[in-house]
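Comments concern the structure below.
One protein chain is absent from this view; the other protein chains keep their places.
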Amino acid sequence: MQALIKPLNTTIDRIFNTTVPVHYKYSVFLSCLFFALLIVCFFHLSLGAKNIPWELAWQALTMPDYTNPDQNIILTIRIPRLYVALIAGGALAIAGVLIQAISHNPLADPGILGINSGAAFFVVIGSVFFSTNSSIYLALSAFLGALFAAGLVFLLSGKNRGAERLILSGVAITALFSAMTAIVLLVDQQGLEKLRHWLTGSIGASDAKKILWVWPYLLVGGIGAIVLTRSLNAYHLGEKVANSLGVNIKRLKIITILSIVLLSGSVVALAGPIGFVGLVVPHMARLFVKNNYLWLLPFALVCGALLLVSADLVARIIIDPYEINTGIVTALIGAPVFIALVIGRLR
Amino acid sequence: MSDIQGNVSKNIPLPNFRTKTLFIKPAPSILLRVRSKDVLSLISFSLLGLVVFLFSISSGSYEISMLKSFKILFSVGNPAQDASKIIWDLRMPRLLAAILCGSALAIAGVVLQSITRNALASPGLIGVEAGASVTLLLFIVALPNIVSSFWLPFSAMIGGVSVALFIYFLSSFGRFLPIRLILVGVGISSILSAISDLLITYGDIDRVESALLWLGGSLHQVDWPQIKVMWLWFAVAAPLIWLLFRELNLLALGDSIAISRGVSNKIIVPVLLICSVILTSASVATVGTLTFVGLMAPHIARQFCGNRHGVLIPLSALVGSVLVLLGDTIGRLLFAPLQLPAGLVIVLFGSPYFIYLIIRLNRQQAT
Partner (left out) sequence: MLFFKTVIITLLFILAIDVQAEDKKIFSNQFGDVEVPVNPQCVVSLHDFSLTIQLMELGVTPCGSVARKKLWKPAYFRGAQHRFNTDAIKYVGSHSSPDIEAIASLKPDLIIGLSYQKKWVEKLATIAPVVILPTRESHTTIWAEQLASLVNKSDKFKQQQKEYNWILAEFNRLLPNASEISITTLEVYEDNFQLIGRGGLDHVIEDMKLGRVEAYQKAKKGVNYSLERISDFNSDVIVDTYEPLLNSREDTQDFRNSLQWKNLFAIKNNQFLYFHRSRYGESMGGLIGSAYLLSSHLTERPLKSQP
């Protein structure tokens, strides 16, 4: 991984002479990425289980005609799904950046730290034992679960106990919650099929409805992240430095964790536990930006959306005419990256 | 203790990680020194196990009075009446499986926690369970009729072992690092679970149904032949691990110390790993996944005897079997005839205690 990153970075540095202001460089990169995202989005709209000609996809965007059956598919099925993928990708990426920043840990991810599986477990428990299928309870139990798991992980890892312990507590909590979820699903009952499907991280057009009731939380989480950038930049230099620069470490940690919980809890409520996006994206973003959170966050946002939209695209077209779950694709992409990071970074 | 940690961190440079993470308190003891306290705790856990066993064998949905069940239990020559069938064919294999698998998982947990020097390591984390279940799914869903159902548990075991070996191989690029073992295990397990999700979703429904029955494997389907196989593996691997208690004591202190005392971690670590993988996959093949036991039982045992493996191994085995026995008994009685899987019960009752334990240990270390 590192072998791959370094030459890329040096070439990037070479292309842009050091005399070019760094912000100018970053904005060019960001707009390139954004352009790539637009292209992938267009692919997402025009490719799929049903073949729809490019022109029609373009027309659906420029002059939407709901009476045309093909355009209707794009407008009512693919566009909502694209929105969900964009939002979920962006939110997971931000959560990933925050969690890696606050734990000083390149291997952290809402999935690996057990936050996703905690949220999923609470949702499953809610719908199996208390038969709450209503959407508000879903979001609520997802948040509760995410909060519970996050609290547990940080409790288990102890104070100032180093990055490795945090990851291990996360791994243990994930194992715990996913084992419990698997076991609960064994309790036989009608309607668990849907839950099983959801548990592997599925993005669908119908999830777009849920955006309507998670957007406030996402917004709060996002604003939290923006507010934190300055403190995070200081925190990156170490707790002592941050303290001397007037950052209230305790408050920083609490706000960060709450933002992470809000962001990843919302994504779980939206599309189920989708793993590894929060892990991979910060590393992608760091290919372009070193450690300036002011820039890292927008880069992560775009990269996350790009990654999840592409993963969703792959999930929709790889086994035509079926669609596989997006979470399966992100795991198959993300887990090897994770292993490479582990092997590369831990020497 | 502090200079030990200093040693470790000097020898294992971990960029990006702070290495002050030794968690299991190393208590240097080389010979098997059995204190009277140890004997006491061994005996009391055996007694506890016996009580739970006797309670469990005499209770269930089929009502047999305690007296009658003891009579059946201790007079083997009894003719085949219904009650004795219930006890010998239904309850006995189940209880034996609980005892065997509980101890197997606990021992595997001790080994993994000591090798990785990490309190949160457990057999489920090194990919054995994921490997076993993907193999089962492959042979039931994707390639049916290749392996007869008799050999399925065995093939699951081979799957589990080979995945674990692959993880070991990946994590020993350069040199073997315990933390890498766990983290690579996490990565591989995620890939495997994505694959099994694919198989479950896109396989033939009937086959998936029977595969899920295998995977959800719980104690109620265990029969005598399975017990025999499980016993065989247990009898091979568990004593071997116990014989290596001295090496485990040293390994728990750190690689450098172990090497300086003549423990070659190139040979001992793989042997120990293979033994614990065998124990884990044998119990996965017998009763399915019981992740939490291997994590928790060693911790409870350590409360009584510290980190002296000569005593720790048998004691955790006892604790593990009591845990699984209790979990299974509660699971089948609480909402009968609705059967709660033993694993769920263990997790529900065990995790609060586990969390309390870890937090307390954290505090102890902080001071």
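Labels A and B are assigned to the chains in the order they are written; within every chain, residues are numbered from 1.
Simple rule for what comes next: contacts are C-beta pairs under 8 Å (C-beta built on N, C-alpha and C of every residue); 3 or more make two chains touch, one makes a residue touch a chain.
Values in this document were obtained by computation on a predicted structure and should not be read as measured data.
For the chain missing from the display, the contacting residue among B:Val34, B:Met66 or B:Ala336 is B:Ala336, taking the whole complex into account. Residues of chain B that touch the chain left out of view are 60-63, 82, 85-86, 89-91, 149, 201-202, 204-206, 209-210, 212-214, 216, 218, 220-221, 223, 332, 335-339, 341. If you put the missing chain back, the residues of chain A touching it would be 48-50, 66-67, 69, 72-73, 76-77, 128-129, 131, 133, 186-191, 194, 197, 202, 204-207, 209, 316, 321-323.
The criterion applied here is as follows: only the chains that are shown with their structure count from here on.
Separating the centre of chain A from that of chain B, both taken as means of CA atoms, is a distance of 33 Å. Against chain B, the residues of chain A that register as touching in their complex are 104-107, 112, 152, 155-156, 158-159, 161-165, 167-169, 171-172, 174-176, 179-180, 182-184, 186-187, 196-197, 200, 275-276, 319, 322, 324-325, 327-328, 331-332, 334-336, 338-339, 342-343, 345-347.
Considering their complex, residues 13-21, 23, 118, 120-122, 124-125, 170-171, 173-174, 177, 179-180, 182-184, 186-188, 190-191, 193-194, 197-198, 200-202, 216, 218, 289, 291-292, 295, 338, 340-341, 343-344, 347-348, 351, 355, 358-359, 362, 365-366 of chain B touch chain A.
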